[in-house]
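All protein chains but one are shown in place.
Order of writing sets the labels: A and B. Residues in every chain begin at 1.
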Amino acid sequence: MIPDGYKPFISDDHFKKESYKKIEKIYAKKEASLLASISAAFDEIPITDGMTLSFHHHYRNGDLLLNMVVEEIKKRNLKHMKLAPSSIFPVHKPLVELIKNKQVTSIFTNYISGDVADSISKGHLKDLLIMDTHGGRARAIETGDLSIDVAFIAASAADQKGNANGIDGPNPCGPLGYIYPDLYYAKHKIVVTDTFIDKLSSNDIDSAFVDYIIKVSQIGLSTGIESGTTQMTKDPVQLKIAKDTVKLIKALNLIKNGMSFQTGAGSTSIAVSHFLKEEMIAQKVQGSFASGGITKSLVNMFEHHLFQELHDVQSFDLDAVMSYKNNKHHHLMDASKYANPFYKNNIASQLDIVVLGATEVDLDFNVNVTTSSTHKLMGGSGGHSDTAYESKLTIITTNLVKSRIPFIKEHIETVSTPGTSVDVVVTERGIAINPLRTDILDHLKDSSLNILPIKTLYQKAVSLTSIPKQIEHKDRIVGLIRYRDGSIIDVIYEVKS
Amino acid sequence: MRLKTAATAGTYESNDCMVTVKKMEGITIEIDSVVKEQFGEQIHKVALETLSSLNISNIYLYIKDKGALDYTIIARIKTAIKRLGV
Partner (left out) sequence: MRKSLLFIPANHPGMLQNVDIFEADSVIFDLEDGVALTEKDAAKDLLVSFFQHFHLKDVEKIIRIHEIHDLDIIMSHHIDTICLPKADVSSLKLLDKKLSALEKKHKLDHQINIIALIETPESILNALEIAKQPRVNGLLLGAEDLATYLGVKRTLSGIEIEFARNMVIYAAKAVGIDAIDTPFTDTTDLSGLTKDIEHAKALGMNAKACIHPNQIETVNHLFKPSKEDILYAQKILLAKQQADAQGLGAFSVDGKMVDKPIIDRAIHIINASKE
């Protein structure tokens, strides 16, 4: 099943047995030079067929840079290009044409949605899609597994030397956590910005590594960062799941001084943060830090002194961007320090609690966050596998049933995060504890929480929905899910139309 | 009393379905479902069984489904048939 040249996944802690060899950091040979345009960069380097170009996704669905480079590739009729954007969003639709005509034949990314995802699901990409985790991408770049020719670094502001950041200028996007491996290890580094400032608020991007600077009319749309759901859910089922999650955390005596916490940006995550905030205030608790992609909810908790520090790898909304700019205890966290398994004492390893989502979960607690239940590519691990392994307590929140789809299944289509990393699954009809966690089971044996074996939850689900038919996919493998240690944990198949 | 040739029941909301029935020879069932791949066959089976339980052997039945569970599909078909007056 796994193609030649790739190692199969063994276990989520196998990396402990492995040695880690980083390649040399590549500093700029001279002071950064100002180029007139993206086109000029293609001429100067020069950018040729088959090169690997990388990007960060800090503008999320407001990103403009990747499309600018795609346009240039198209104009120049370059072929077999490899792209390594840390995530791909609906805004990146222009890339589909280049995939179809084989100008782009290879993609490395951590999260993918929109038309590009659909196109790859349908088998248009010539070579394999490689999906890394956030920590795994850092590992791949640091070891040379993913060798980058040119890193395009979108920055909201830069100075003449090539220092840059994502906080100054009219289109800020926050800390540029994901681009650091690219900044240090890519052969050529280009800062692209729409604003030059003499004195930046901070030199997040160090000019010592920057070869070129380009000014464009607009680098990205700050408003595109927010992915729609920044409000707390009103859905009573989601609210129940969120409330029960916090009740569980409380029952495990984890709401205490010094606690650390991370969750995502979805509406259920925001509800969990809301109820956690209420509990922490009621119990007069101050946590040590909250981390991850930072949202307004976490900033709000931080401003209520519920956390001493925020460790931020990306901003999910403008409140987070502003907080990063203004609060000295709101820190930038680069991707390697965040989640690279080979980075000693990475931030994720200091987490007490992480609350994550899922598209599907199986009876062994394996989680799929990469494909839909019909095999379509529609997401990706991001920091899921990283934080699930590293955090002391990993909670998955999910509906048991939604619009007839059961979320707990006997077998899931794709494994993104192995069950050994998952401790608890909270659904609206009950909570399942991984049998490996006898300590949690013991702690909660007299609790009033509705704790059930995962098989019972599964049976409840199918008693409501009936058993779904197994959906067929084509035989061709279109992508690999690369676990954070570089091994391949699962594959992505081409969908049947 | 005006004789009807078609009737509907249900809604387009999540977890519901909109059922349309028309007088026609033989049984024709068309299903358009958000969970067609996983449950299309099951929905078809339930529709046939429901028509059978109502002794209907001549009908055109169209179900636009938004993830309704079996009990909802059964109920909406029954209501539509009653509204059609067959």
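Assume a contact is a pair of C-beta atoms (placed from the backbone, for glycine too) under 8 Å apart; a residue touches a chain by one contact, two chains touch by 3 or more.
It should be emphasised that the depicted structure is a prediction, and the values quoted were computed from it without experimental measurement.
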Which one touches the absent chain: A:D334, A:E390, A:E428 or A:D485? A:E428
Touch list for subunit A against the chain that is not drawn: 236-237, 239-240, 243, 428-429, 464
Extract the touching residues of subunit B with respect to the undisplayed chain. 9-11, 13-16, 68-72, 74-76, 78-79, 82-83
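One rule holds in what follows: only the chains that are shown with their structure count from here on.
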In the complex with subunit A, residue positions of subunit B that touch it: 14-15, 34-35, 37-42, 66-70
Residues of subunit A defined as touching subunit B within the complex: 373-374, 402-405, 464-466, 468-469, 471
